[in-house]
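Before I ask anything, here is the structure I am working with.
With one protein chain removed, the remaining protein chains of the complex are shown where they sit.
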Amino acid sequence: MQIPYITEERPDTGLTNSKLGIWVFLASEIMLFGGLFSAYVFLRIAAPEGDFAYWGSKLNIPMATINTLVLISSSMTMIMSWASLKMKDFEKYKMYMGLTLLFASIFLVIKYFEYTGKFHHGIYPSSSTFMGIYFTLTGLHMLHIIGGMIVMGYFWLPFGNKMWTTEPERFTNRIEIAGLYWHFVDLVWIFLFPILYLL
Amino acid sequence: MIDILHNLGLPVNMSIQGARIDDVNAIIHWLMLILFVGWGTFFIVTLVKFRASKNAKASYTGVKSHLSSLLEAAVAVIEVVILFGFAFPIWANRVTDVPASNESIHLRVVAQQFAWNIHYPGPDGKFGQTRVDLVDEQENPIGLDRASDNASDDFITINQLHVPVNNKIRIDLTSKDVIHSFALPELRVKQDAIPGMSIPLHFTATMTSEEFLKTTVGTSREGKGLEIACAQLCGLGHYRMKGFMTVHDDEGYQAWLVEQAEYLEEESGDDDDWGDDDW
Amino acid sequence: MSNDSHHEENFLQKYIFSVDHKIIGIQYGITSLMFLFFGFCLMMVMRWQLAYPETPVPYIGGLLGETGILMPEIYNMLGAMHGTIMIFLGVVPLAVGAFGNYIVPLQIGAPDMAFPKLNAASYWSYFIGGVIMLASFFLPEGAARSGWTSYPPLSIFETGQTAWLIGMVFLITSSLLGSMNIIVTIVQLRAPGLTWFRLPFFVWGQFVTAFLLVLAFPPLEAAAVLQLMDRVAQTSFFLPSGLVYSGAAVDVYGSGSPLLWQHLFWFLAHPEVYVLILPAMGIVGDVIANNTRKPLWGYKSIVYGSVFLGFMSFIVWAHHMFLTGMGQAMSSFFQTTTMIISIPSVIILTSFFISLWGASIRFTTPMLFALAFLPMFGIGGLTGLPLGVGASDIHLHDTYYVIGHFHYVVAPGTIFALFAGIYYWFPKMTGRKMSEALGKLHFWPSLIFMNGIFLPMFIQGLAGVSRRLYDGGQSYAHAQDVLQWNEFMSISAFCLAAAQIPFFINIFVSMFNGEKVGRNPWQSTTIEWSAPSPPLPHRNFENQVEVYRGPYEYSVPGADKDFSPQTEK
Partner (left out) sequence: MSDHDNGHIQEHIRVYLTVFGALAVLTLLTVGVSYLNVSSTEAIFLALTIATIKASLVAGYFMHLITEKQTIVWLLILTFFFFLVCMFLPMIYDFDHTRLS
């Protein structure tokens, strides 16, 4: 007996195992960031009036805006790479996946400059509660980006995508799953951006 | 009704609030006991009656009636009664009927590892300011700013809580370092002391310490008075974070206040290092 | 995955780094039993100190310092680690990791878990977390010493907490991977014909449990990360302004809140206690149906009850925090939800009881443990009620009453159910039955001594004796009347330890010399019994199983035998 429903969908649920698996994982991720967001609100209420806004104004909005756009673009190229596989166009897949990785790296580089900029001004997580939660949230988000890059990098490199020739269906599914994760990371940023930088 | 619990270890109650808390406690324990005995009897009867050696063939359907749903509903109803009849009102009394300063004896308690600092407002009934930078573990544990308004007559005792009987007592509870829990088992008072928060609690004692001591005659705790216990793990000295409590009659309390005021006088007399010569 | 069972696996692949759910289940089982044993040993050292304060601990005193006397800081370490180890390294891995892993795929007729590699990753993450927790005893800082609840600010000032937090992150990751796997396995890999209401109750218990773990654990992970930041990066998420610690103002930004931790912690930890009980109820349900030779009474209401229990468990957490200064609205809300959550437990328990009526009860060892579970959980659950009512909790909060309450549900409750599970499924794992005589020798003393330990706790609790006291209450006046119980409880605990010896012997003896049995020694109906014992590596069943009926078709009128397996037409 083999484990069923790896590539084909189970008739009554209409799902493959990995599709359901990633969604359950994302559900737990929602709760992880849920816990942190609720901590953010909690701390904001507990802090003296205006404290969060004051420290928030020290962040660099233009850089973050660019980063938001970069991340959205990477989400778009990610879905295009999957669509290319659907159209059996492997070369295009390579290109779009490469672009996704590129955007992800740009995001990290910009974040690096943001962080070091803060450090140069003597601002560390311990500088204030806001800065603490800022570094924690963005740091954790960054870890998610790095995790995603490792997985996508693996599927981009030759030894990771040789499955395309043997089991194209399954490979396409894997990219879809990786994509779901990547969009989720994007989605988290969509909330992080206003609550940290704009409010 | 409470006797059964008293016999099981519930200490003598000596506060107005405590009586009602004991009532709920007794009612719930009765409910529990009845359920447990009921179910337990059923359990044992079935075990004996339906053992394989006696009843070789099991019945596929088993019990047909749905009496049990009734029973479950009954449990739910009793719980509703307990909640609305007792639990909510008692809680309301606890958190919304906190007496104002002028209609009660108002104290502050500042917990720390591993002691209870009790801050009395003095004759003016008003507390002075406290400041973190003034804290000095030896001489000024709560950082009272003697220069601030109303502070000059304040006095602080360590681990000694004195209150009058039959008076509303209000305590504003906070902590300097970690979370402690201020417990007076005989008065059914318990409240976490959380740093950064000041939480009010209130009670009215119905017995003086002396009267209480009489109730302990003949038991293992004979001769041991009332104590403040710490109920929340607060470090390695948690187990010995004990304070003492004395409930006076009114004259006794006044006398004690006068005595404290005299100490204060003496201490502020030599201002270079006050208190030094007393100990 | 490449599960063609033809290619030869070497020893390491087969027994250590296996991806077969059965091997992983057994790895989980052995590791968690060892942790349970270790947690038990820690507790015995504590109980020695409680009974005979400040006398040198016999035999192992030398490990505790020159005098052999347990010091308060070590007592606190042992307490915190006893709680942590028992819950996160003992019971959850045994109930979910071992039984969930081993039995669930078999009971739904699947060849393996849905993601075998994740499954192995889950075990190894658990293993690393466990090693970190254990290693923390040997670090210069020592182990965590602020209770398993790790309330800040204490946990931020005390040493030893960092290792605890890092260990927790690994354990949480492990649980998340494991429970994702269980959810997908149950949804996707059910054999043809196995509809939702044909699932054995054990599978339902695991299913609900997995949801609790997936959705409740992440907020604690978030909280652990925040606490880690407080400890290593000097942030002050949990530290308010104006703290003075050992004589000096604490040099942090401040403006945080200790209550934030409590909320996030109990947001996990309340669902967590149902994680401890639901798999146990599942085992009890299966064992009872099997040994009463009749279907579980009210199967559907049990299932709905447990789903409802799982759902409600997310909205009762603040009943652990009544005394943190909660106002009227919130305390009413949480008292009400707490009372509501007791109803499904009553329904489940009542159904179990009623299932006994009209039965033909076989008193096998697993059945004895399952039967004992009922009144023991009953006591534990019922004593939860006065804790759930704010007014009575004022007196009982943080006393030994609480300790008594939850030990009744976890020790003679969950632990007994897990023992039942071990005796019940041992033949499936090894092809041999455990000795009944030794089993009974294990059961009766365990039952007696468990009560000997935990019943007096209610008495001490009613007297107002606080928990986590190094000297067991010696120094407090109000404890004087009930102090004599300490020695009684400790002696019971040591006897309980002795009562585990037959169990220990039984496992080893039966593994090699037990009575050889066929596939279905208990004449059971559920699917796992149609597989060979032990089931085939990597595929479990010879052929794809098909399911024709509900889980507990015992004594069906007109059938030729008193059980009709799910896999038989």
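When the chains are written out, they are named A, B and C in that same order, and each has its own residue count from 1.
Definition applied: contacts are C-beta pairs under 8 Å (C-beta built on N, C-alpha and C of every residue); 3 or more make two chains touch, one makes a residue touch a chain.
Every value quoted in this text rests on a predicted model; they were computed, and no experiment measured them.
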Identified contact with the non-displayed chain, of C:I26, C:A143, C:L176 or C:L215: C:L215
Option from C:L70, C:L165, C:A318 or C:L438 whose C-beta touches the chain left out: C:A318
Absent-chain contact - pick from B:V98, B:L213 or B:A261: B:V98
Given B:S198, B:T215 or B:T246, the one touching the chain that is not displayed: B:S198
Where the unshown chain meets chain A, residue by residue: 13-15, 19-20, 23-24, 27, 30-31, 34-35, 37-38, 41-42, 44-46, 53, 61, 65, 68-69, 72-73, 75-76, 78-80, 83, 86-87, 169, 179-180, 183-184, 186-187, 190-191, 193-195, 198-199
Touch residues of chain C, complete complex, unshown partner: 187, 211, 215-216, 219, 257, 259-260, 263-264, 267, 314-315, 318, 324-330
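Operating definition for what follows: only the chains that are shown with their structure count from here on.
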Length of the line joining the C-alpha centres of chain A and chain B, rounded to whole Å: 50
Geometric centre distance via CA averages, chain C-chain A, whole Å: 34
Overlap residues in chain B, where contacts from two or more other chains coincide: none
Residues of chain C engaged with two or more neighbouring chains: 240, 257
Touching residues (chain side chain C, partner chain B) in the complex: 71-73, 76, 145-147, 151, 153-154, 157-158, 240-247, 249, 257-259, 292-295, 297, 323-328, 331-332, 335-336, 339, 342-343, 346-347, 349-351, 353-363, 371, 374-375, 378-379, 382-383, 385-386, 389-392, 394-399, 458-464, 466-471, 475-478, 480-484, 554-557, 562
Complex interface listing, chain B residues touching chain C: 5, 8-11, 18, 20-22, 24-25, 28-29, 31-32, 35-36, 39-40, 42-43, 46-47, 50-52, 55-63, 68, 71-72, 75-76, 79-80, 82-83, 86-88, 90-92, 94-96, 112-113, 132-133, 135-137, 143, 176-179, 181, 183, 185-186, 188-192, 194-197, 199, 219-221, 224-227, 229-240, 242
Complex contact set, residues of chain C against chain A: 1, 3, 110-112, 114-116, 176, 180-181, 183-184, 187-189, 214-223, 225-226, 229, 233-237, 240, 252-257, 260, 263-264, 267, 539-541, 543-544
